[in-house]
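Removed from the display is one protein chain of the complex; every other protein chain stays in position.
Labels run A, B, C, D and E following the written order; every chain starts at residue 1.
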Amino acid sequence: MNKVVTFGEIMLRLSPPGKQRFIQAVNYDVTYGGGEANVAVSLANYGIDSCFVTKVPEHEIGQGSINHLRQYGVNTNYITRGGKRLGIYFLEIGASQRPSKVIYDRENSSIAQIRTGEFDWEKIFEGAKWFHFTGITPALGDGPTEVILEALKVAQDKKIKVSVDLNYRKNLWSSEKANQVMTKIMEYVDVIIGNEEDAEKVFGIKATGSDITSGKLSEDGYRNVARQLFERFQPELVAITLRESISASDNNWSSLIYNGEDLYRSKIYKIHIVDRVGGGDAFSAGLIYSILTEKSHSEATEFATAASCLKHSIEGDFNLMNVKEIERLLKGDASGRVQR
Amino acid sequence: MNKVVTFGEIMLRLSPPGKQRFIQAVNYDVTYGGGEANVAVSLANYGIDSCFVTKVPEHEIGQGSINHLRQYGVNTNYITRGGKRLGIYFLEIGASQRPSKVIYDRENSSIAQIRTGEFDWEKIFEGAKWFHFTGITPALGDGPTEVILEALKVAQDKKIKVSVDLNYRKNLWSSEKANQVMTKIMEYVDVIIGNEEDAEKVFGIKATGSDITSGKLSEDGYRNVARQLFERFQPELVAITLRESISASDNNWSSLIYNGEDLYRSKIYKIHIVDRVGGGDAFSAGLIYSILTEKSHSEATEFATAASCLKHSIEGDFNLMNVKEIERLLKGDASGRVQR
Amino acid sequence: MNKVVTFGEIMLRLSPPGKQRFIQAVNYDVTYGGGEANVAVSLANYGIDSCFVTKVPEHEIGQGSINHLRQYGVNTNYITRGGKRLGIYFLEIGASQRPSKVIYDRENSSIAQIRTGEFDWEKIFEGAKWFHFTGITPALGDGPTEVILEALKVAQDKKIKVSVDLNYRKNLWSSEKANQVMTKIMEYVDVIIGNEEDAEKVFGIKATGSDITSGKLSEDGYRNVARQLFERFQPELVAITLRESISASDNNWSSLIYNGEDLYRSKIYKIHIVDRVGGGDAFSAGLIYSILTEKSHSEATEFATAASCLKHSIEGDFNLMNVKEIERLLKGDASGRVQR
Amino acid sequence: MNKVVTFGEIMLRLSPPGKQRFIQAVNYDVTYGGGEANVAVSLANYGIDSCFVTKVPEHEIGQGSINHLRQYGVNTNYITRGGKRLGIYFLEIGASQRPSKVIYDRENSSIAQIRTGEFDWEKIFEGAKWFHFTGITPALGDGPTEVILEALKVAQDKKIKVSVDLNYRKNLWSSEKANQVMTKIMEYVDVIIGNEEDAEKVFGIKATGSDITSGKLSEDGYRNVARQLFERFQPELVAITLRESISASDNNWSSLIYNGEDLYRSKIYKIHIVDRVGGGDAFSAGLIYSILTEKSHSEATEFATAASCLKHSIEGDFNLMNVKEIERLLKGDASGRVQR
Amino acid sequence: MNKVVTFGEIMLRLSPPGKQRFIQAVNYDVTYGGGEANVAVSLANYGIDSCFVTKVPEHEIGQGSINHLRQYGVNTNYITRGGKRLGIYFLEIGASQRPSKVIYDRENSSIAQIRTGEFDWEKIFEGAKWFHFTGITPALGDGPTEVILEALKVAQDKKIKVSVDLNYRKNLWSSEKANQVMTKIMEYVDVIIGNEEDAEKVFGIKATGSDITSGKLSEDGYRNVARQLFERFQPELVAITLRESISASDNNWSSLIYNGEDLYRSKIYKIHIVDRVGGGDAFSAGLIYSILTEKSHSEATEFATAASCLKHSIEGDFNLMNVKEIERLLKGDASGRVQR
Partner (left out) sequence: MNKVVTFGEIMLRLSPPGKQRFIQAVNYDVTYGGGEANVAVSLANYGIDSCFVTKVPEHEIGQGSINHLRQYGVNTNYITRGGKRLGIYFLEIGASQRPSKVIYDRENSSIAQIRTGEFDWEKIFEGAKWFHFTGITPALGDGPTEVILEALKVAQDKKIKVSVDLNYRKNLWSSEKANQVMTKIMEYVDVIIGNEEDAEKVFGIKATGSDITSGKLSEDGYRNVARQLFERFQPELVAITLRESISASDNNWSSLIYNGEDLYRSKIYKIHIVDRVGGGDAFSAGLIYSILTEKSHSEATEFATAASCLKHSIEGDFNLMNVKEIERLLKGDASGRVQR
């Protein structure tokens, strides 16, 4: 079984039920999520030996996040305990013209206050083939940034493949700071993943001809973004997910992959959204799985896009689909006919 | 009041709330359903003296199925009690590209283990005008098949009209077995009802030019299927429902009826799906009601299609619409304007 | 802060959860609503000193309606207590071809039995700039009608702007009675608001070329309706909301305003409906707010339309959107992208 | 099968979930109940042909009450449809020192506005052995009182046993009016049922030595009340339920029966209360069942008391216990051990 | 109307439904609470002009706390907005031998980071008669401590009565620090309120002969504690609530008051607990109300104890009882009989 390590923050996610606004809620749906944790769960669902590394407080809310991951078969043995709090994000699910809304309450979380030396990367990476994290982890602060670099050096020594999802968060850091830190990190990265706005926000590489707000994306523009990312950082692969936001209820979803030679453009899925949080993470997981199982780049784009398309139909951050279910969609059955 | 008898299995239906996957659920919505029970409830809603015949265990789960039917005015006096268990089906409601999923746990149910002689068909059919069942009932086993034949002979003697919904279930029997048993049953049948794949699965009569998985249906192909069914079994009427599955959230829904002379094609409804289980049963009930109340074949197609279109907007197996509400849609008001 | 007074009935609203039919419900969602209360809540959300005047019984169900309003910052100090009951409306939310359904149980409510002299209009209107009510209030009976006229005279003395939403309810009065009473009331009205059928039902002014049931509206027809209303009653402004009902799940929504000189036509929004009750009230509130904050008539149409478009995405009667959120949509961002 | 007819009001019951106060509730549990309907459901659970007679409006809320009764096997064929509304009662469940609270909104209900001639008592009483109603029905107004008298005359002709539960409701009528009307009705009554305060409130017959508020009841006092009731009205039987209210959570519950010769005192049950509404009705049903099945008066007291003891453990107005379950408690098993 | 000001922290309260453990919860009940906010709500329920002063963040979670207070009529006009987060407390409700559990996540809340000068105490105290806070507010940090002292000086100038509930929280500060700060604050305090362990934890004044863990409290010991508190700080009044914890489900509850001359001991209530959080705050509010309405000290003890006894039967932090309901219990009706 392939071993994959992901590292980052897992947060308590609190959201009003259904389409309620925050202000109406008398109870919150409780789950847990975070970019790298979401990837870990997807990979566990695909049968990968998937390890998520983080730090959570010792109390029951911290334990809840671990139990939630264990439930889906993620290896949580490398998670350290301590610190004061689990980061929280409040999520209001939008509808039609009303957008979803996220309120973060993640400062001073246990993971944000880690220091180098807290994690035994030699042991964590033992037998691992892949290391994945997102741009959120270094954005949590200097401590996490240094821990990431610490981990990357060990990964490099052990010849472990490294992927990063740029995942720019304006609440956590400025574009300037992001550019500076992420540029340093890029030295270690084999696979760069981003969405339709990350490259611009982090590296100033803009997709001309697109207007994200209106949901109109120019394919040519993004081909160009992929090429520029490739040229600047010389990874093995650049992958970009393309979300055309028609409304909070309807999105078109696709991706493209560029390997320095060929550029593969996936099918475009028209999606009725149940929960779009974690869509990008589902793509990352699909891509990692595809490469680990030696799919072609063309197949990888399609698998990762189909996997993440299906994520949009599932409540919570996690993509609770298995390989067989994704392959069914890949084979063209998007009809939603009852499976008996 | 017209008396109609339906006979078959009623199951406990357990489904995760909303769009949750099985694996996420900490509670299940509880209802009951089954092809012939669903038809019985529809007919009771239309004011028919609707009798559902089955066998359920004596414990409270069995009683629950009876209470659920009684609530909607179905006559449950001919239901026998005994045996070990009520069949169960677990239903996961899909969304967008993710299909709905059914897990059956129906083996060894009380109804599957019935034997001839357990039901007093003479009494049950007293005053009845119509007998309806589906292909699921004989598929439950040899016992139920023989009981069906036992009932059919009494019905024939009493000149009661017989309708059957082919309703092929691959988990219950093979196409070969289905073909053999259903062919024998067809001798007694006045009205054959099927969906876009039943004729092929049960009798090998294929609609050329259609691809069910992609949701593209060829009208010509199905006209031809109807004709072949008519020719082979010489019933009074053949009715076929046509579901174009665009996604788990959107279907196009229509039907056609062939009486050996004329073929009537209904309006096509574009449906946002709430719950599509029982859609075909709602059609059967609409058709039976139409014929019993002496609507023309053209009107019957439209009534049955409108009735079953509305079923898709209702949670649970049962079509909880009355005649007035269906006629409102028939008169062209599909606008969904608030009724005050 | 601008003070606005609205006056009318607030009812207990009981609705089956989700898309359940009345007959399936074992619990009801509980909220409160009514045309003028809904307007008051919207205005409070926009930072207006918004006062809702009504009469509710002294028991906890009456208190519940007050608490519900207070929660959103509405001034409830002028509400009187007494009488026997709070009106109730039962609401079943429709889906696809199945329309939403309202059952009223509002007779003999405390507000329906008010008499002149019960409200101290001099004090209520102290410092107020605007008075709003709907055609429902006079329709509640002769008592309420006389109280409205009593209030209107005080408002006229104090040079307070008056708006009325025609809001015809066929269960409460006939077109004849409505025409007679509303014509008398029109003498005091500065801003007339109606939807696509009110003008015809109340004043017999029909929009030629439209078929409300089929959801097809003729823009020319409604321009003409606006002009006729303007000519007959000589207000400052006539506003008409236009709902094209495609199904219970999908509506197109827009409006037009006519000020005697220019006619402004808003953008048309394609809406996936969560809850359409209170859509018109959200428009009225948006219009009042726009005029109070001295927006142009063109801007007013757009603001009121965008505000009420967003209402359709919110559960309950109240439009829980603030000015900033509405302006985001006005600026063209209907993409529903997650706001972080 | 013994046929029993009960006649009265069934109301929509709305209660905040769990121990919430009205003012906190954002949803209400929905069920239906009323003294005579509750008795009918109990009897149906005991296998009696139990008919409930009332009048409910034609809309879905009226239908809901019928479906709710049908579910438990009550014969609803004699219920007439029409009138404007279904009576409502709001119920807040108390705990510890906080009492439960009922708010009635039952004026102008369909049943309150019935007139003589609306019910075909000849047909209703065909084959019936027992007629039961409560003091609430005549308290609804002169119409219902006259209908009761109309029914009683037919019952008398047909030699049908009549029982009445005094069930005094101070919101519906004064003690004076109750005394006057109920005295007239007593002429027809064979079995008088009351609780620890009814005899005093309706007929001024006080149990000396008891203080209901403090939960202290004097057995001697109630023996005396039973005797006085017997002497004044000369029925076959007088039954009195005795509730010692220790708190909203804990009650002691017992009864006594006097037949003019012997007085039987039941066992006293210490009850942890789930829902005490309908406790008295469960007693009435237990008593009627006992007499119909020819139990001795001693057995009848115990059966009716055990049955109604168990009611307190069930949510809703209805006593959903069958004979076997009650007999288990009668045989002394109050241990609550799991039944497997 | 008497104006009372309370000042402190309001937190988001998240608790698993029913008796679930944290680790089991997939949703949390959402409400808001905090010592001084709880007192403010009680007082508003008693008809007092009750003002709660705090600082909350500008986002919707902050707004939620304000709306929750407004709903119950608390004046929230002096609440300032800003800072980063609303404090959170997670609450698991215990049962039988399993204790309730609180996890605090309140560091860096907006209120914890206030500085002197942020509140206009002159304006806030305009017309006020009483100022109340708890020992939690100074425990939040030096900023809040200084703001308290700033407020106390203004209150002293304006001759406003000051009460403090000692409310020791070991997670917030040490006994040493508490002793030092609270001693300084005591100079301004007229009414000292504490529970069975506060005096020891804050001032080292121990009730000999009691064992809190076993639930055995020595009345003599607490009489002595009250006297020592009185002697050391010379207030007008010392009040101590006495909780005998038999289990998480059952408590005995009472209080004593000492005014330097007489010591009044309240009735002892045996309570079945629904939610004990806020019990002490309900007592404080009852005491303040009693003194403001000029009850005798003997009456005050009884009113405050009865009020807080009833709190234990209500979900959430707030005591949603009115004066009439409390007086009913005071008059001796603890029977929990249904109020109709």
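One rule holds in what follows: a residue touches a chain if its C-beta (ideal position, glycine included) is under 8 Å from a C-beta of that chain, and two chains touch if they have at least 3 such contacts.
If you're wondering where the values come from, they're calculated on a predicted model, not measured in any experiment.
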### Query
Which residue, B:Thr6, B:Thr31 or B:Ser210, contacts the hidden chain when the whole complex is considered?
B:Thr31
### Query
So which of E:Gly82, E:Pro99 or E:Gly209 would be touching the chain we can't see?
E:Pro99
## Note on the structure
subunit A positions in touch with the non-displayed chain are 67-68, 70-73
### Message
Take the complete complex as the reference. Which residues in subunit E touch the chain that isn't displayed?
### Response
18-21, 23-24, 94-102, 104, 169-171, 212-215, 245-250, 276-277
#### Entry: Sites on subunit B contacted by the missing partner chain, in the whole complex
14, 17, 21-23, 25-31, 59-61, 63-64, 67, 84-85, 88, 90, 92, 101, 103, 105, 107-108
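Basically, only the chains that are shown with their structure count from here on.
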#### Entry: Between A-E and C-E, the pair with more C-beta contacts
A-E
### Query
Counting in whole Å, what is the centre-to-centre distance of subunit C and subunit D, each centre being its mean C-alpha position?
45
### Rounded Å distance between subunit B and subunit E, as computed from the means of their C-alpha atoms
62
## Note on the structure
For subunit E, residue numbers touching 2 or more other chains are 26, 67
